[in-house]
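Structure below; questions to follow.
Every protein chain except one is present and positioned as in the full complex.
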Amino acid sequence: MSSLGKEFRITVFGASHGEAVGVVMEGLPVGFAIDMDALSAFLARRAPGRGAFATARRETDAPHFLSGVKNGVTCGGAVTAVIRNSDAHPGDYEALRNTPRPGHADFTARIKDGDAVDLSGGGRFSGRLTAPLCIAGGIAMQLLEEKNIRVVSHIASIAGIADEGLFPASAPGKPFPTLSAARGEDMLAAIAKARADGDSVGGVVECAVLGLPAGLGDALFDGVESRLSAALFGIPAVKGVEFGTGFAAAALRGSENNDAFVLRGGKAVTETNRCGGILGGITTGAPLVFRVAFKPTPSIARRQRTVDLAAMRETTVEIAGRHDPCIVPRAVPCVEAAAAVVLYDILCSERGK
Amino acid sequence: MSSLGKEFRITVFGASHGEAVGVVMEGLPVGFAIDMDALSAFLARRAPGRGAFATARRETDAPHFLSGVKNGVTCGGAVTAVIRNSDAHPGDYEALRNTPRPGHADFTARIKDGDAVDLSGGGRFSGRLTAPLCIAGGIAMQLLEEKNIRVVSHIASIAGIADEGLFPASAPGKPFPTLSAARGEDMLAAIAKARADGDSVGGVVECAVLGLPAGLGDALFDGVESRLSAALFGIPAVKGVEFGTGFAAAALRGSENNDAFVLRGGKAVTETNRCGGILGGITTGAPLVFRVAFKPTPSIARRQRTVDLAAMRETTVEIAGRHDPCIVPRAVPCVEAAAAVVLYDILCSERGK
Amino acid sequence: MSSLGKEFRITVFGASHGEAVGVVMEGLPVGFAIDMDALSAFLARRAPGRGAFATARRETDAPHFLSGVKNGVTCGGAVTAVIRNSDAHPGDYEALRNTPRPGHADFTARIKDGDAVDLSGGGRFSGRLTAPLCIAGGIAMQLLEEKNIRVVSHIASIAGIADEGLFPASAPGKPFPTLSAARGEDMLAAIAKARADGDSVGGVVECAVLGLPAGLGDALFDGVESRLSAALFGIPAVKGVEFGTGFAAAALRGSENNDAFVLRGGKAVTETNRCGGILGGITTGAPLVFRVAFKPTPSIARRQRTVDLAAMRETTVEIAGRHDPCIVPRAVPCVEAAAAVVLYDILCSERGK
Partner (left out) sequence: MSSLGKEFRITVFGASHGEAVGVVMEGLPVGFAIDMDALSAFLARRAPGRGAFATARRETDAPHFLSGVKNGVTCGGAVTAVIRNSDAHPGDYEALRNTPRPGHADFTARIKDGDAVDLSGGGRFSGRLTAPLCIAGGIAMQLLEEKNIRVVSHIASIAGIADEGLFPASAPGKPFPTLSAARGEDMLAAIAKARADGDSVGGVVECAVLGLPAGLGDALFDGVESRLSAALFGIPAVKGVEFGTGFAAAALRGSENNDAFVLRGGKAVTETNRCGGILGGITTGAPLVFRVAFKPTPSIARRQRTVDLAAMRETTVEIAGRHDPCIVPRAVPCVEAAAAVVLYDILCSERGK
């Protein structure tokens, strides 16, 4: 299953070098005029071929609406959007068929899908599948903005270089969103260095959802963290998700980690936000803050050891294709998209209660 | 909703100081003889009142099967198990009704459930709701063991004190499961110190599932990480989940984080297991390894600042009740239970494919 | 799975002669004061031991709330209600273990559940499982009544004897709800005759939901008919479901079956209601009208041919136990309960749109 959500449900399909990738969205309101320019701008942040740090693959990534939209306005029923894979080079990958790339899904995809597996460009396991996620997320974001809910994020670290500044107090600039320009330069230098070394680097994206009402989510498995993490771990290369102080909380004392309740403007709020805007799976009304760890891109130029699965002997592989030495900048909108899809879904369920 | 799973579906109900907590399990095989002694032993690891580090509340926590089990054998249909709250003291908490405890769900529970909210002992947000999760997990674990799949774990850290040793190579002892006895002593000392200070400490549980076949899970939102994290974040106090190298991967290079493929005994496997046994959302056949961060128990004896929600003025609160200065030891079986429930569910879906 | 619903989700458990039957309800509003007297009165309509036409088994069928209710008011989280099987006689049925009763689920239950099968009193296939359905339905009905939505029904026919009168214009009396007292007498006579003959009779229940807003439901598989029929066929002994003119429509012409649109009090409505209040899966605002066919009770006193599954030879069976010669009167509240659960669920999904 490649579906997510309950009242706002998305189903993602396609493969990297197939004909198209796309998404079916069920539960969108009828009569909603999608801001196509804003959607394109959002998708452009994820699109390949932008900036020195990104892959050379160039695609317009313009979504085409197959159903549910008429003259840019939702007209009822499932909304289907597809992006054609205009720049697909399936041949690039055939050589890798029997020699799985370390750190990539080639190996497990083969086990899962058997001989029929489509490995071109990562097949259905490719980061390209985040493009339809971003279509859904971009639309969800527009719906959230109507309720004055905003999703913002920054690159918290790349290659161990941490961003500096107050988040989410200051909104970072695009398209390489760091709070500190200087640390951003350091990160870009680390990416360039990794590229020069035929290597790659990972990083952490920090995201906040502002303007959420208190009371969203629920106890146990329907908590905001459960639903959000399920979506975030669906983004390729994500290896960790934490909320508020997260893993650091494990080393703190209760007296250090608890957020005192205080009165602000006649309202009871938490003085600090170590809990990341969630207590007991439910939003507190403070910004919902979480961090997502991305591993370094597994596709590196260096020679790596692998196994020839046809001959069943050890061998090496060198990956030629077009690859980002760091997918973190392009992952930022994906994180935002996942958050927007989940939060909009939760809002739909709570609606009218 | 307090449900989890698809083919093996559990629905948890109850409240801390209500009549009972319980779980309905749909999708268990028929004719399965539950090892009640093993189940009791598993539940005992989570039960309160064990050891110096735990709360003084004492309950037998013996599950009573209301449906679906006859003479200890599943006989078809939903299996319902309940645990009576024999030692409930609802009165203890009434004073806290208007003064939410910092770091606790009292505040959001009130927003969610309004005036009808049941806050006694944390109500339905209490850690006590992990008891029915452990019933389901304990049974799932028995079903996994029939397939030679084992769930093991240790306390990776408490109060910033890290365990030492090779995991999952060596299985830690119980009931305070550390690899290193010395570091375990250090952790216990830190807990005792926190208790003496009227404070609490957090920690990290590391868990591994051994013996899983390669090929479980799927791309995108049906990946093993997505399904597992959704369950783990359902455990109260969890603030972070990571797989394999996790957040540390974000500071590594691809060449450091990738797992080379090698031949071992005629089989292609990963030489290392930095990916935590999952690539592309699918198991590699290596141990599935993940870590779960628990915040320090929010209920501390110290005076804390809060707001009197009736009078709408700032005040302080001192928590009297019975509370663990560290819930990590008792959280270990909960993590295992969540893992067992999810993996058994995934196995059910894959069955016969 | 024995679950139903999306935003209002019920999970039914238990067996006829086990310890209890029960239901977990997720998605009920918090702070709702259940009218326990009204609920008891509703359950009494389904309970055995009422009237000449019913089985001799007597049970109070008083629901006991294990979770989610405090002092009769929902307090958040899943609501669990159980009914103890105080009058269970498991021994009555052991003799039938190897000789499946014709028309009953004994045969398929054995195939499904194997040697562990619990056949006492029909086990989990028993009509007794409609008691928890009625608990959920009775509560849903109270929630619907707050919105001026009412569920009414009558016995449309028993043993081929059709009721007479205008439905839903006139609300029939209880506990044997026919529009025509004379036809009701005829039906009771037919039931008495069947009982005297050691036989049983079937019938049809017609149900209407009044006061529904127009616009509920949706196209395709989320239509009101789809969701309602899935619930109705979950009631044991149901063999057919039809909406509006139903099967009779198949013999009509379009000009005879179409409902003209007219203005009434300034509103566009259908002049007639042959469509049963649904067009395109969506409510029209007219009463939602449907009929449910119940087969004659399979448990009859007469000697019937069956197979001894242990000896694998043909034999006969005579059913001793306590059985209704006609379950239709007791099925009426079950039909209403299924309708109430489904419509309340749909209303929850539409809420606030």
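To keep things simple, chains are lettered A, B and C as they appear, and every chain counts its residues starting from 1.
Rule of thumb we're sticking to: contacts are C-beta pairs under 8 Å (C-beta built on N, C-alpha and C of every residue); 3 or more make two chains touch, one makes a residue touch a chain.
Note that the structure is predicted; figures quoted are calculated from it, not measured.
Visitor: Of the residues listed, A:63, A:123, A:138 or A:244, which one is in contact with the missing chain?
Guide: Residue touching the absent chain, from the options given: A:123.
Visitor: Using the document's definition of touch, tell me which of A:43, A:82 or A:288 contacts the absent chain.
Guide: Considering all chains, including the one not shown, the answer is A:82.
Visitor: Out of C:26, C:163 or C:218, which touches the unshown chain?
Guide: C:218
Visitor: I need the residue numbers on chain B that touch the omitted chain, in ascending order.
Guide: Touching the missing chain: residues 6-7, 29, 77, 219, 349, 351-353.
Visitor: Name every residue on chain A in touch with the hidden partner chain.
Guide: 1-3, 9, 11-15, 18-22, 24, 26-27, 30-31, 66-68, 70, 73-80, 82, 109, 112-118, 123-124
Visitor: What does the interface between chain C and the hidden chain look like in terms of residue numbers?
Guide: Touching the missing chain: residues 1-4, 12, 100, 102-105, 107-109, 111-112, 124-125, 129, 157-160, 194, 197, 199-204, 214-215, 218-223, 225-227, 229-231, 233-234, 236, 238-247, 249-263, 266, 268, 270-271, 275-276, 278-284, 293-300, 302, 304-307, 309, 312-314.
Note that in this section only the chains that are shown with their structure count from here on.
Visitor: Based only on mean CA positions, could you tell me how far chain A sits from chain C in angstrom?
Guide: Distance between chain centres: 46 Å.
Visitor: Based only on mean CA positions, could you tell me how far chain B sits from chain C in angstrom?
Guide: Result: the chain centres lie 39 Å from each other.
Visitor: So how far apart, in whole Å, are chain A and chain B when each is placed at the average of its C-alpha atoms?
Guide: 26
Visitor: Would you please write down the residue numbers of chain C that are in contact with two or more other chains?
Guide: 77
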